[in-house]
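For reference, the structure I am asking about is given below.
The complex appears here without one of its protein chains, the remainder shown in place.
To keep things simple, chains are lettered A, B and C as they appear, and every chain counts its residues starting from 1.
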Amino acid sequence: MSLIVEHQFDDYEQQQQATTLGMWGFLATEVLFFGGMFLGYTVYRLLYHAPFGEASRHLDVVLGAVNTGVLLCSSLTMALGVHEAQEGNRRMVMLFLAITAALGMIFLGIKFFEYYQKFEEHLIPGPHFMWNGADARHASLFFIFYFVMTGMHALHMVIGIGLMAILVFLTWRGKFSSVYFAPIELGGLYWHFVDIVWVFLFPLLYLVERSR
Amino acid sequence: MIGEGFRLFPVQASTFAEKLDRLYLFLVGMSGFFAGLIIILVITFAVIYRRRADRAPEKTRTSLGLELIWTVIPLILVMFIFLWGADLFLDQSIPPQGAEDVYVVGKQWMWKAQHSNGRREINELHVPVGRAVKITATSQDVIHSFYIPAFRVKQDAVPGQYRTMWFQATKAGEYHLFCAEYCGTDHSKMIGRIIAMQDTAYQNWLGGYTEETPVQAGEKLFVQFDCANCHESGRRQRCPNLGGLYGTTVALAGGGTALFDEAYIRESILDPKAKIAAGYEPVMPTFRGQVTEEQMLALIAYIKSLSPNVAATSTEGARRPQSSVPGKKE
Amino acid sequence: MTETIVPKKIYFRVWGTLLILLAVTVGVAYIHLGWFNPAAAVGIAGIKALIIILYFMHVRYSPKVLWVFVSAGFVWLGMLFLWTLGDYLTRSYLPPPTIWPQ
Partner (left out) sequence: MSTQLAIFTREHYLNVSYGWKSWLFTRDHKRIALLFLMTITFFFFLGGAFATMVRLELMTPQGDLFQAQTYNKLFSMHGIVMIFLFLIPSIPAVLGNFLVPIMIGARDLAFPRLNLLSWYLLVIGGVFTLWAIVAGGVDTGWTFYTPYSSLFSNTNVVLAVIGIFISGFSSILTGLNFIVTIHQMRAPGMTWFRLPLFIWSHYATAIIQVLGTPVVAITLLLVAVERVWRVGIFDPALGGDPILFQHLFWFYSHPAVYIMILPGMGVVSELITTHSHKQIFGYTFVAFSSLAIAIIGFAVWGHHMFVAGQSQYASLMFSILSFLVAIPSAIKVFNWTATLYKGSISYSAPMLYALGFIGLFTIGGLTGLFLATTAVDLHVTDTYFVVAHFHYIMVGGMVMAYLGGIHHWWPKISGKMYPEGWARLAALIVFIGFNLTFFPQFVLGYLGMPRRYYAYADEFQVLNVMSTAGASILAVGYVLPMVYLIWSLRYGESASANPWGATGLEWQIPSPPPTENFEETPIVEEPAYNYESYSRASV
């Protein structure tokens, strides 16, 4: 187990700082990537307030809330994983990362069940969209956002789970130590970020106008 | 003017053109001054201080004073230009009272226009000299842009939305009409003529025409599409009376209000369930796919005419120069 | 950059707070509060995001440059929202002409 310092860096410290900055820079691009969709959503929600509320009531709050809980738990286990990495407990790291990935998969499972429900209810926008409330057009607009945004989020989850798998493997191979664990930390940052996206998606999509 | 041959400055044929050209020439002058200044300085320095073996460059001094000068002077200048431009722009955004109403629909790749008395034109538009003309434009497919260089005005025609612009011609003649927003294959063929005529000639041209006005056409359509069946018969209790509503704010079922304007009427016809008037059942069927954009304009004109106090002066549009996105405002 | 090892206790506390906030969002959504509903939803989400960033993502224990990097994305997102909504919220509110020079 040695410290890997790439030739362009002076020392390990500098490499560490550079990679952390780089990761946050990347996350800033992700903020704006999702931001574009959030903006579209906000504009249309302002314009078509009522139909959005009604469409939102067709989503399942219980499943959504459970899923949020699942993700928050996975964030905890991720943070604990990094903590164990700092302390150099190889087995605990593997355990926590594996749990994190498993929670991620539970999330995706629930998500796909929801998609399936929507499919059964003919709520997929397009020629087969069926809506018996008022204002089918704007409702279908809501569902476009629902699918595109959660779909894009799910894609990020899939990538995150892949990363966890790789990290578990590398930990198992003994690549990390209490000094060198940067990849785990970066993986953690990515995971938490994806979690944050969902933290916003949940109230915006599921809780639009529940009080009516 | 069409067919006039080579020139370096466009004809000036509207009130706005005169005002705009003054601003433009000012800008040309100012740019000429600055560009000239920079270029002359650069050339002079390059010649005087060209590299010579017997001369070393001098030490660069800094000067906060100079920096401030060339920050503040341009700043003041551009703010002046901004105000001048903004003034003209706001003028241009607000059609004057009593302007001649013309409806324009863009579609790939032609312009259809209709005058207030119903006379239609394709790729041509007759306008009076000396009177303001207000164009309300929309599009049936993609975005187009209604552009009359001689008048220096332009407005995009956006599908699903109504946009207005206005001008007042000052010189009789034939001018170019262009589509200025790229709209597909024959974008460059989506052109036509604006024919500005003296008011009397214009009235003759218009008056010699007997086809129905948009209001009349709209009235017929109102019957033809069976709107009247609900909105004008004894069933009035079940359906709102459309008289006197234009320009007012109507209450919606489930709270909220909406301004009864062109966009709202359009939405009520195409998508009646989007906004339900308070106290009524959502039984009105949609007419999406049945009403063309031109028929829509006629229906709107008719429904506007049911609110005589507003429609007669046709100022409502004036107050709201660019109708909102359909469904805007809750 | 994390020389500081955050005690597990803090992680559990943060996690507890997040779950409580989740319950609060869902609860608030069912009480009719008018414009406050969306504001609360977004506000609570913002708080959750903030504590995830500060604690789980260790920003609280990081140098100031990192704070700048973290904020940048959100500040820029703010600009995107501000100017775009600036258009949508002021469309068609132009005042009537007072005197028209004819």
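FYI, contacts are C-beta pairs under 8 Å (C-beta built on N, C-alpha and C of every residue); 3 or more make two chains touch, one makes a residue touch a chain.
As the structure is a prediction and not an experimental result, all values here were calculated from the model.
The chain we do not see here touches A, B, C in the full complex.
Only one residue in the set A:39, A:66 or A:108 touches the chain that does not appear here, and it is A:39. Residue B:90 is the one among B:90, B:223, B:251 or B:278 that touches the chain missing from this view. Of the listed residues B:20, B:99 or B:303, the one in contact with the hidden chain in the full complex is B:20.
Residue-level contact of chain C with the missing chain is found at 65, 72-73, 76, 79-80, 83-84, 86-88, 90-94. In the full complex, chain A touches the hidden chain at residues 6-10, 14, 17-18, 21-22, 25-26, 28-30, 32-37, 39-40, 43-44, 47-48, 125-126, 129, 137-138, 140-141, 144-145, 148.
The omitted chain makes contact with chain B at the following residues, 2-10, 20, 23-24, 27, 30-31, 34-35, 38-39, 41-42, 45-46, 49-53, 55-60, 62-63, 66-67, 70-71, 74-75, 78-79, 81-82, 84-90, 92-93, 108, 141-143, 145, 147, 149-150, 152-156, 158-161, 163, 176, 178-189, 271, 274, 321-322, 325-327.
Methods note: only the chains that are shown with their structure count from here on.
Mean C-alpha position of chain A lies 44 Å from that of chain B.
Mean C-alpha position of chain B lies 38 Å from that of chain C.
Along chain A, residues 47 each make contact with two or more other chains. Residue positions of chain B with contacts to 2 or more other chains are 325, 328. By the touch criterion given at the top, residues 47-51, 133-138 of chain A touch chain B in their complex. Partner chain A is touched in their complex by these residues of chain B: 254, 256, 271, 273-276, 282, 325, 327-328, 330.
By the touch criterion stated above, chain A contacts chain C in their complex at residues 16-17, 20-21, 24-25, 27-32, 35-36, 38-39, 42-43, 46-47, 61, 65, 68-69, 72-73, 75-76, 78-80, 83, 86-87, 185, 188-189, 192-193, 195-196, 199-200, 202-204, 207-212.
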